[in-house]
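The complex is shown incomplete by one protein chain, all other protein chains being positioned as in the whole.
Letters A, B and C mark the chains in the order given here, with residues in each chain numbered from 1 onward.
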Amino acid sequence: MKEWVDGLVEGSSLLQSLPIEVSYFLAMVFFSLVAVGWMAICALFFVWLERKVSARIQSRLGPVYVGGRFGWAQTPADALKLLMKEDLVPESADRLLFNIAPAIAFMATLLTFVAIPIGNGLVIADLDIGIFFILAVSSLGVIGIIMGGWASNSKWSLYGGMRAASQIVSYEIPVALSLIGVVMIAGTLNLVEIGRGQAGGIWNWYLFKSPFLFAAGIVYFIAALAEVNRTPFDLPEAESELVSGYNTEYSGMKFAFFFLAEFANLFVISAVAVVMFLGAWNSFLPWQILPGPIWFLGKVFFLVLVIMWLRWTLPRLRVDQLMHTCWKVLIPISMVLLIGVGVQMWLFPGN
Amino acid sequence: MSDEIRLGVFLGFGMITLVSGAVVALARTIIYSVFALLFTFFGVAGLYVLLHADFLAATQVMIYVGGILVLLLFGVMLTHKIATVQLRSASMQRGPAALICGGLLALLLYVIFKTPWPVKELGPATPTVQRIGRYLMTDYLLAFEVISVLLFAVLVGAALMARRETNR
Amino acid sequence: MSAVKKYFSDIYNSMATVLVGMATTGRTAFRKPVTLEYPDVRWELPERYRGILHNRIEDCIGCLACARACPVNCIHIDIVKRGKEEYGVTSDGTKITQWIPRFDIDMSLCMVCGLCTEPCPTECLTMTKEYELAVHDKHDMYLEFALDRDKVMAEKAEAEKKAAKEKAAREKAEKEAAAKKAAAEAEAAGKEGAEPEKPAADAEADGKPGSEEKKPDAS
Partner (left out) sequence: MIPLQGYLVIAAVLFVLGLFCVMTRRNAVTILMGIELILNSANVNFIAFARYCAPDIQGHVFAIFVIIMAAAEAAIALAIVLNLYKRINSIDVDEVDMMRG
């Protein structure tokens, strides 16, 4: 961002007349708005896509009316409806925390958008600790969920919040462990550097660089699904058991925040998977045919589609099965894979 | 960033840290303490960023917020009657405690402002991750290994202690 | 050993079965949707679909066969005998000998069994294909067919009159056309023979100007 602003300032006489701080401030505001807008667009598009995919899988039509063809305006209309709804706060709820919770959940997702590169160098904040930053701030969302669950003063919400806490904290471990393998091979935490390291054909993608990383990619995918509460791991908001869990008592705008964050999280986990395993913005051929962002968004789109496909295929796990999957299957496997990557690097140095 | 902005950001993070820290120490409702701790951790992470310790800031957020805070929340929720919103946390001996703490604070401030700190010339921000990794694998390898053994022991011990004793 | 084996086979099975499930749902995703855009696109209803009841009251002779057949007694009919005096004739020619001041069907009671339509001698009580039975007011479920009987009868009489008129007009027009054609043929064939007929046809057309205008109404 700094380079971008510096370049812009040098090119524009209007900006040169302003103090450099003002330019930076304007750039910050601009990029925050870009991140928010990007997140909102992603979420709205994914909500629509989810409805269409679920409809197709169930041999239905899905939304068709609003906005002409394919009902593309269905989710903007829904969002508008949510924004205009009455903002209810349960009488016995803890008003302060109840109001803060959606903001925290939203912020956690929004912060991750700042660090995701959609092209070579196309990133709002080119952080040296990129992937670590994403892992760190995405663990914030759980606080918002627990807060909302507790502050609602409803048993369903509380159960949802507690389930979310145990689930997300547990599944963070396999997520991190499976990503560390890539970090080891790439030798950097910077997402842009990691993306650059995968240029030059599909065989350079980290997913296909080593059998251990292939398995780690699958482990990551499963664990990431659980971390953002997607089916088959959507226990914190299980409609049939918990009346949609932690957001039972939420309505209107605050619910929209939770909802937005949830669907934007789909983009985040898919984007991380793409950057870490699927060659980021690089094409699968040795030369780049289309611009990077198109490749990147195409891959993310495909992964989101797979996630939705999974959601409408699999039933929900039981709580004990969930914990069993994490602690007894995914964590040991990801640890073994990590060791395997290390051994591979030791046996074949420089590869 | 210029020094004024930096100072403003520093003051902002400092205020967040201290105000929420005060809420942690003084709030009557225990759950407010826990959630105020979230903002304290955040403020401290912000201070780390200002000190060019980005890796530490991310570690702070990841482990404190994502791990310890959730653990504390579990602790609160599993050890109280959580069906009601009001979770009181009694505090006692406030007077003497305030006296001691005030005295200690005065002493610390005296030390802070009287000591001639050997402040070096501040360099530009440099990536820290690689150097931290090098230190961990060279100079502090023993400490690193010991702490990993400690973590393992904690993992086993905590699981053993917290489990339901069904086999007795 | 078997526990270890089970552990790995469980992992294998979970992955494999997930793939099988995804293949199934993936196949379904490309099937033609079975749902319709309901208010715009409607179902092709079967021939004998039993929807809401309808009575063509002008054909009803008040025989009470439907009311007797109804298992839930939702058809209420009052009849007044008028002796031998004819009240009219149904469309299939049966004489109506009774005045029907009330022919009510309580659709909120009706179980749509269709038993009442079976014995109807004039086939005036039928089940329509109307399946949207919901109404805003429950009194709208109480269908009163006899209320507009007089109106219907009047309309029918009017329609008959009109039809007769039109028929007459049409016949006249046909005759005229035939005459014209004949005249034209006659003219084409030769000058003689057609002369006396032509003025008569002209006079007829002038004398009844309304008959030409009525024709489009009938179609």
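Quick note on the criterion: contacts are C-beta pairs under 8 Å (C-beta built on N, C-alpha and C of every residue); 3 or more make two chains touch, one makes a residue touch a chain.
From a predicted model like this one, the values you see are computed outputs, not experimental measurements.
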Neighbouring shown chains of the undisplayed chain, as defined at the top: B
Would you write out the residues of chain B that touch the absent chain, in ascending order? 3, 6-7, 10, 14, 17-18, 21-22, 24-26, 30, 33-34, 37, 40-41, 44, 47-48, 50-53, 55-56, 59-60, 63-64, 67-68, 71-72, 74-76, 78-79, 89-94, 97-98, 100-102, 104-105, 108-109, 112-113, 117-120, 122, 128, 131-132, 135-136, 139-140, 143, 147, 150-151, 154-155, 157-159, 161-162
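The working rule: only the chains that are shown with their structure count from here on.
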If I rank A-C and A-B by number of C-beta contact pairs, which comes first? A-B
With chain centres taken as the means of their Cα atoms, state the distance from chain A to chain C in Å. 58
Interchain centroid distance [CA atoms averaged], chain A/chain B, Å: 27
Complex interface listing, chain C residues touching chain A: 7, 11, 15, 18, 21-22, 24-26, 28-37
Provide the residue numbers of chain A that touch chain B in the complex, in ascending order. 20-21, 24, 92-94, 97, 100, 104, 127-129, 132-133, 135-137, 139-140, 142-143, 146-147, 150-151, 153, 155, 158, 162, 165-166, 169, 172, 189
Chain A residues touching chain C - in the complex, by the definition given at the top: 53, 55-61, 64-65, 218, 309-310, 312-314, 329, 333
